[in-house]
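Left out: one protein chain. Kept in place: all the others.
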Amino acid sequence: MKYLKIVVVIIIFILIFIFLNRLVSPKYANHLVEGSMTNAYYKEDKDHEVIFLGDCEVYANISPLVLFENYGITGYVRGNSSQDIWQSYYLLKETLKYEKPKLVVFNVSSMKTAAPDSEAYNRLMIDNMKWSKEKIDLINASMTKEESILSYIFPILRYHSRISELTMEDFKYLFKNKVNTYNGFLINQNIKPADSLPAKRELATYEFSQKNYEYLDEIYSLCKENNITLILMKAPSLYPYWYQEYDEQIKKYAEEKNIDYYNFIDVINDIGIDYNTDTYDGGLHLNLNGATKLSKYFGRILKEKYNLTDYRDYDIIKQRYEEKLKEYYKEIKDGYEKNN
Amino acid sequence: MNREMIFERLNDVFRDVFDDDTISVNDNTTSKDIPDWDSLEHINLIVAVEQEFGIKFNMGEVTTMKNVGEMVDIIINKLK
Partner (left out) sequence: MILTTLTFLVFVLITLLIYFVIPKRYKWLVLLASSIYFLFYNNFSFKIVLDILIILLTSYLGGLLISKYKDSFKSKWILLICIIIILGVLIYLKYTNFLLLTLQYIIRFFGGNFTFNYVYRDFPIGISYYSLIMIGYLVDVYRGICLPQKNILKCALFMSYFPILTSGPFIRYNDERDYLYNGNKITLKEIYLGIVRILWGLFKVLVISERLNIIVNTIYGNISTYSGLYILLAILCFPIQLYTNFSGSIDIVIGVSKMFGIYLPENFTSPFFSKTITELWRNWHITLGAFLRDYIFYPLMKSNIVQKIGTFFKNKFGKKVSKKVTLYLSMFIMWILIGIWHNGSYNFIISSGILQFVYMVLEDLLGPIAHKINVKLHINDQSKGYRIYQIIRTYLLFAFSMIFFRASSVTNGISIIKTLFVSSSFSLRNLGLNNFNYIILLISLLILFIVDKINKNANILEKVNSFNTVNKIILIDIFILIILTFGMYGIGFNVSDFIYSKF
């Protein structure tokens, strides 16, 4: 009887502990929605033919729903704010546990980043990820010097001070996560024209780090093992600068490995991007307008060159996507009305 | 000098130091039994006892004696 009581007490303690951990964790529902992106994937039907991998340059610039509407391509963006290449690698590994796409498109901008630099971005990406070996490896690869994996396992160690700042959101989303993206695409309808850009700076070195090349190799091998075609892309942007030296290194790499590389900066005019109307932050990322243009442009290439299925011919999938599209356009309409 | 005589003289010293004529000490009296016997008065007491008997306690004895009985033992030893 005594031992039973002890066991019950300890179980209650553990339950309260888990509850408190969840209570003080940020919910990323209506604020900092970038923190909800990794988690949104788990609710998805996992039968995508194309996986887009990378940082904000994918989730802001490529809309899989546009790809479906126009070409019947089923795609998903597994991208997060400032997602480093090692993070992309482990996220791809996790994705392959759930599904086997035909194509993986990797946006190469993160090749520039040599070391973990911000706890905040790590938190946004990792906090709501499901526990797996990949998550542990991902955390170990991502942490800045001041961080400890314990605070990822027990978020209360990191977020306990939020106990004094709880809002209704924390209770509403206590045991569920809000999905804020459409197949990994985050709608942004603001317009901030690209009037002025910071001056170009001389860098000490333009050489990508050895570590990043190793991760790129890992991504390449992972795709090869799974019979997936890897494509490299560089999203259009005016800033941060994608230097000629960067581009040459990627071109060389793509040639060596015999993979395709699309640098959309070179074809900004062909795509029809107008940096007076198609960017929400003065030339760094595309807004909804720009993303729609890019998606249509890129979709045609994907469709023509890589022999993708037109899922508009499959009723079940078509139905699913039509529902998504309905919501997608409703949010766009609502957002448009709010702005005007 | 026997133990009783020492106690008699000690009583006078205690009454004088603590300004209390009702004090009467025995072997088991400790600082807890006399309200004013704190660390400050302790040293005054020691000095007064030294003067009364013409002896010197060493500091080890000062800090380790636990009750009046032990104090009397030391005094007897020193007077031998």
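Letters A and B name the chains as they come in the text, with residue numbers starting at 1 for each one.
Quick note on the criterion: a contact is a pair of C-beta atoms (placed from the backbone, for glycine too) under 8 Å apart; a residue touches a chain by one contact, two chains touch by 3 or more.
Predicted model, so just to flag it, every value in this text is computed and none were measured.
Peer 1: Of the residues A:Val24, A:Leu286 or A:Leu308, which one touches the chain left out of the display?
Peer 2: A:Val24
Peer 1: Quick one: which of A:Val9, A:Ile149 or A:Ile316 touches the chain that's been left out?
Peer 2: The one listed residue touching the chain not shown is A:Val9.
Peer 1: Residues on subunit A that touch the omitted chain in the whole complex?
Peer 2: Those residues of subunit A that touch the unshown chain are 2, 5-6, 9-10, 12-13, 16-17, 20, 24, 119, 146, 150-151, 156-158, 160-161, 163-165.
Peer 1: To test your reading of the contact rule: which positions on subunit B touch the chain that is missing from view?
Peer 2: Touching the chain left out of view, subunit B contributes residues 38-40, 42-44, 46-47, 57-60, 62-64.
The rule is short, and it goes like this: only the chains that are shown with their structure count from here on.
Peer 1: So how far apart, in whole Å, are subunit A and subunit B when each is placed at the average of its C-alpha atoms?
Peer 2: 84
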